[in-house]
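Report on the structure given below.
Note that one protein chain of the assembly has been removed; the remaining protein chains are unaltered in position.
Let's turn to chain A:
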Amino acid sequence: MRYSGWQVLAQGITGNRGWRPAWRDPAPKEAYDIVIIGGGGHGLSTAHYLAKEHGLTNVAVLEKGYLGGGSVGRNTTIVRANYLLEGNSQFYSHSLRLWEGLEADLNYNVMHSQRGLINLFHSDGQRDAFVRRGNMMINQGDDAILLDREGCRKLLPYLDYEQTRFPIYGGLYHPRGGTARHDAVAWGYARAADRRGVDLIQNCEVTGIDIAGGRVTGVQTTRGAIRAKKVAIVVAGRSSQVAAMAGLRLPIESHVLQAFVTEGLKPVINHVISYGMGHFYISQSDKGGLVFGGDLDFYASYAARGNLPMAEHVAEAGMTLMPMIGRARMLRSWGGIMDMSPDGSPIIDKAPVEGLYLNCGWCYGGFKAVPGSGNCFAHLIATDRPHKAASAFRLDRFETGRGLMDEEGTGSQHNLH
């Protein structure tokens, strides 16, 4: 069924009895051309673009839990293209352009809202760095506007500009940045891939990867063995475990990132605000909750929950930036597993096993990448050549030291990002 305003009306006046499940629940077949391990945002978008752009539909997505139960349904939904480095900036630019056509492409309302993102700065040096970043963004074809303190005050009158620790000098405004409904992105891609014939198989954990003569031949799962000509690993925080099934050791450490949401409030924060000096960022969801977060807890974790020190740190930063936030009651907090790479940038590459493909290292920034990553990964799997927007995301850049993309300039080592 095609979704439309007309459908909502027609279903409404006939008692909403005509709606059907958005995708099938097929049993796994014995063999596929391509098996995608992981039904998160990146796995589902890979399936969609394989089917749509390369006509490959003898494809299965194997998900150990339910679709969208991983970080794709746990993130704070910020979508932006304000990266600095060659290699990153064209990729996120490509991804943002896909976001801008996504709802029409998927026939699904992902509630993509380009409400504008503002990165605050607090010193002359930081302003100069943001001027440089803004120019890089403009050269890339994206948008950036430098706001002085009064410019910020017009958009964000409720911030504390005089705070003694980090007085606000201004901000870099990225009008095309914003948010999207995270679950809807997973569901929209799932439905679109399913409609083109991709099998989405839930409650199906991959427990082994079969390799014969240096070539991948299929996978072992909790729902039986499945043969495949090509296998793609897209499991985010679980990348090390799944890659180990193929005998690989990855440059990845899994860490916990927490997020927080308040009770629903009337519209008060109209943009996405990033307060890097305090390790704090915030936006308001369409339901009214203030959604905010901060930094990693900074220890390895698979618990999908964090500890109090970072929760307190984030709350303190929020109070420093916008004292009014103290009046809102916090409703929930949670955590997700982040696949941290040494330089903080991702990997989309062939694995050193014939027919095996690897997509990981998204750190805490992989939601905005969902369209671009799936699009470029599908290209790699289908053609065995990297997509030009993602050709810098090589696995061997750590080993060789060539092409590292240390966006924050902190170094290419674990625990620095």
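Please note the rule applied: a residue touches a chain if its C-beta (ideal position, glycine included) is under 8 Å from a C-beta of that chain, and two chains touch if they have at least 3 such contacts; residues count from 1.
The rule is simple: contacts and distances are computed from a predicted model.
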From "PqqA peptide cyclase", "4Fe-4S dicluster domain-containing protein", "3-isopropylmalate dehydratase large subunit" or "Heterotetrameric sarcosine oxidase delta subunit", the hidden chain's UniProt protein name: "Heterotetrameric sarcosine oxidase delta subunit"
Per the touch definition above, residue among A:V35, A:I118, A:I252 or A:M405 touching the missing chain: A:I252
Of A:P26, A:P309 or A:G409, the one touching the omitted chain in the full complex: A:P309
Contacting the left-out chain in the complete assembly, out of A:S4, A:T383 or A:Q413: A:Q413
Hidden partner interface residues of chain A, rising order: 238, 240-241, 244, 249-254, 298-303, 307, 309, 342, 398-399, 413-415
